[in-house]
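After this line comes chain A, so read on.
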Amino acid sequence: MIGLSHYLILSGLLFAIGLVGVIRRRNLLMLFFATEIMLNAANIAFAAASYYYNDLTGQMFAFFIIAVAASEVAVGLGLLIVLYKKFGTLDLDDLASMKG
Partner candidate 1 sequence: MLEPISVSLASLNLVTLAPMLIAISGGLIILIIDLFKDGLHKSLYVMMTILVLFVDFGSVMGLNVNERGFFDVMLIDGVAIISQLLILAASILFIPLALTSKRFHEYSYPEFFALFLFMIAGFQFMVASDNLILIFVGIETASLALYTLIALHNRNNSYEAAVKYFTMGALAAGFFVMGSAIIYALTGSIELYQVADVLQDRINEPAVMGTILGGSIFLLAAFAFKLSLFPFHTWTPDVYEGASAPLAGYMSIVPKIAVFVVAMRIFGMYIDLGVEWVRILILILAVLTMTLSNMMALVQQDVKRMLAYSSISHAGFVMAALALDTTKGNTGIFLYYGLFMFTNLGAFAMLWISRHKNRIFHERYDHPYEKFAGLVKIMPMGAVVMGLFMLSLAGVPPFSIFWGKIYIMSAAVDAGYIWLAIVMGLNSAIAAFYYLKLIVYMFLYDPVQNDNTVYYNASRPLMTIIGIAVAATVGSVFFMQPLISYIFYMVSASGY
Partner candidate 2 sequence: MDNILSVLIFFPAVAGLLGFVVDKSSARVYGISVATVELLLAIWLWMSFDGTNAGMQFVELIPLVPDFGINYYVGVDGISLFIVIMAALMTLLGMIGMSIEKDIKNMIISLLFLEMTMIGVFVALDAIVFYVFWELSLVPMLYIIGAWGGPRRIYASIKFFLYTFTGSLIMLVGMLFMAYLYYSVSGVWSFSITDWYALVLPVNYQVWLFMAFFAGFAIKVPMFPFHTWLPYAHGQAPTIGSVILAAVLLKMGTYGFVRFSLPLFPDASVMMIPLITVLAVIMIIYTAMVAYAQEDMKQVIAYSSVSHMGVIVLGTFAMNAEGISGSIFLMLSHGIVSGALFMLVGVIYDRRHTKMMSEFGGLAAVMPKYAVIFGIMLMASVGLPLTIGFVGEFLVLLGFYKVSPIATILAGTTIIIGAIYMLTLFKRTFFGPITNEANRNLPDLDTKEMSALVPLVLIVVWLGVYPKPVLEPIDTSVKALLSFMEEKAQTPEAKETIILTKQTKEAE
């Protein structure tokens, strides 16, 4: 029988994959993909817990996470466009004028 833990472990693994993406990626666009993975990992955990507790709150949370993800994409892409216009690149290694 698939229990809550199965889903949670899956969620954890996906989260770890997302984290790997975030720390590994240098291209900002692809980095954003990785953050989406992390949010989705949490969504699975919410949906699973919601299912096993027979409680709708988890689905609510997942719903709002999706909304947030969408908004973030909008703002994030807006920022990337500005950035791309000025710098002509999305590589974050080129984005280190402020340090120290």
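We adopt the following convention: a residue touches a chain if its C-beta (ideal position, glycine included) is under 8 Å from a C-beta of that chain, and two chains touch if they have at least 3 such contacts; residues count from 1.
As a selection rule, all candidates are chains of the complex that A comes from, given by their letters.
Please read these numbers as outputs of a predicted model, since none were measured by experiment.
Chain contacts in this complex place chain A in touch with candidate 1, from the set 1 or 2.
Every residue of chain A that touches candidate 1 in the complex is listed here, in rising order: 4, 8, 11, 15, 18-19, 22, 28, 31-32, 35, 38-39, 41-43, 45-46, 48-50, 53, 55, 57-58, 60-61, 64-65, 67-68, 71-72, 75-76, 78-80, 82-83, 86-87, 92, 95, 97-100.
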